[in-house]
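Every protein chain of the complex appears in place save one, which is left out.
Presenting chain A:
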Amino acid sequence: MAEMPTEDLKHTPLYERHVTAGGRIVPFGGYALPVQYPTGIMTEHKWTRDNAGLFDVSHMGPSFLTLNTPSGDAEADHAAIAAIIEPLICGDIAGLKPGQIRYTLLLNDKGGALDDLMVARSKTPGTLFIVVNAGTKEGDFARIAAAAGDKATLKRADDNALLALQGPEAVNVMAALVPPAADLGFMQFGEFDWNGTPVTISRSGYTGEDGFEILAPAHMSIALWDELLVDPRVKPIGLGARDSLRLEAGLPLYGHDLDETVSPIEADLGFAVSKRRREAADFPGAQRILAERDGKLTRKRVGLLVEGAPAREGAEILDASGNAIGTVTSGGFAPSLGKAIALGFVPPEHTAIGTKLQVSVRGRSQPAEVVPTPFVPHRYFRKAV
């Protein structure tokens, strides 16, 4: 994204903490955030894979969508609130159990992704917890509020702090901080009490590791941040490692691997098009998306293991004989693998695992091979709902 003058950038409630900790502050999604702390991206990345990393993701867009006149019947109220959001997305929200989170996509009429987001069913009947991306939140919130009309109210919570605690030790840290939250399974959330402060905690994240995301009131966020960092297993992690971790986990980044032209099928996110919605064909761009699902597509996202220099966003992908066939949308060095990896789009005939391709870096072709994603196995803690 374009650089913005630093004075126009928004600060999260934890900004002073990042500066004090020696964080190198950069513009991201309209916010001033640390790309790294003094130890550097490589160390932060590995710390998260081995211990627990603490991320300030308060730039994101958490919100609650609540029915204006609930009937008092929990199932009927959930069906009513689900019916408001479902026409905008491809996920089955009606089918969520209380406390369950679903990853889904906000789509335009052509089936292109306006955003990827989390939609969760609250235990409070007629309420959804929705988290969207920083760069798209104004548009997303306007779209959801318009769909809600006078039936429901969208309450933004992006003036709160959102912290992500990620890594194999995250659950042990959580067990000491908010013990009942440690019982959540992957993609479950709930309302909890931390020292008298209400917090919303979900077992989710963007690193491929087990972990949690904690929504807390801004005025308590520094106390929460500090308390988490007292634990020797926890270190603060910047946006640089957040990006290398999510890339290794094969997770798309909106604005790079996803945009308004990319469909869920092209992005290899077919799992996000729920079965019920597919069968009803009742989501935006259903005609295109269902046809693509049946094999009528021109490009698909793949993972590439790159030999030599990292192939960055924008690098051309070539077939074995040197014909340009696609473009890298995210690429870099994978600290856990010690190799360069990339995500990019190529025609379906080049997507088979093991296909030998090439990437063009500074005018030179380097070997690249189609490999399965995630590049580094996910280590989520799954549990029956």
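Couple of notes before you dig in:
One rule holds for everything that comes next: a residue touches a chain if its C-beta (ideal position, glycine included) is under 8 Å from a C-beta of that chain, and two chains touch if they have at least 3 such contacts; residues count from 1.
The criterion applied here is as follows: contacts and distances are computed from a predicted model.
Choosing from "Glycine cleavage system H protein", "A circularly permuted ATPgrasp domain containing protein", "Multisubunit potassium/proton antiporter PhaC subunit" or "ABC transporter permease", the protein name stored in UniProt for the chain missing from the display reads "Glycine cleavage system H protein".
Interface note for the absent chain: among A:Ser63, A:Thr104, A:Thr200 or A:Ser244, the touching residue is A:Ser244.
Shown as candidates are A:Arg278, A:Arg312 or A:Arg379; the residue that touches the absent chain is A:Arg312. Looking at chain A, the residues touching the absent chain are 35-36, 40-43, 45, 240, 243-244, 308-310, 312, 332-333, 335, 340, 362.
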